[in-house]
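Then we have chain A:
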Amino acid sequence: MSSGSVKVRLVSGRTLSQGRAMEKGKITQEYEDAVAICELGSKTMEALGIENGDIIVVKAALGKINVKAKLDKNLQEGMAFIPCGPYFNYLLDAYTQLTGMPGFKSLEATINAAPGAKIPTVKEITQMMKEGVK
Partner candidate 1 sequence: MTVLLSLKQVPNIPIEADSITPTAFAGKTLAQIGKLVVMQGRNSCELREFFEITGESADSVEETEIVIRGDLRKVKQIGKGMNGGRIRIEGDVGMHLGAEMIAGRITVTGSVDAYAGAEMSGGNIQIEGNAGDYLCAGYRGSPDGMKGGRVFIAGNVGNEMALHMRKGFIAVKGNVGAMAATRMKGGSIIVCGELGPRACIEATKGMLFALGKVSSLPPTFKYSGSSEREFTGYYIRYLKSRRPDFLQSDISPSEKWAKFIGDFAEAESKMEIYTRLVLNSHLAS
Partner candidate 2 sequence: MEINGVPIDDTFAEAFSMHMNRTIITAYDEDWARTTALETTGFATSVIMTPSEAGIEYILKPDETPDGRPGVRVIFATGSKDGIREQLLARLGQCVLTSPTACAYDDTPDVAETYPVGKMIAMFGDGHQVKKGPIDGRTLWLLPRMSGTFVIQESFGRTKGVAGGNIIYFCKDVESGMASGKAGVKAIEKVEGAYTPFPGGLVGSGSKPSSRYKVLHASTNERYCPTMKGIVPDTFVPKDCDFVVEIVINGLTEKAVAEATKAAILEVCKHPGVIRISAGNFGGALGKYKIHLHELGL
């Protein structure tokens, strides 16, 4: 078991299950399951000493969020992927470079294993964003 932290470039984007869950409805378990995850490569998971489905904490300049680790064996080292949604946006700053578009595709972040930590529900994360919890 390693408990090191890993620095990653965090990217967000669409996934099929995120799309399906979104169509079903955002206030559903399916949506939460689809977007409260972070895809990692196998080497990154090894370095963190975690397995598919373990809870991790993702830290960026703006704050940190607990999500579930998901293995994507094709993902290269140094990269992590969180589907577009509130869990990624929680870490995202609002600077758009005067284009209207925030930087969804490149966020510097560090990841640590967080065994036993709780993943906030969609309702809870709305509240967290509202209150500006760090």
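Basically, a residue touches a chain if its C-beta (ideal position, glycine included) is under 8 Å from a C-beta of that chain, and two chains touch if they have at least 3 such contacts; residues count from 1.
Selection rule: all candidates are chains of the complex that A comes from, given by their letters.
Since we're looking at a predicted model, the values are computed, not measured.
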| item | value |
| --- | --- |
| Pick from 1 or 2, the complex member that touches chain A | 1 |
| In the complex with candidate 1, residue positions of chain A that touch it | 97-98 |
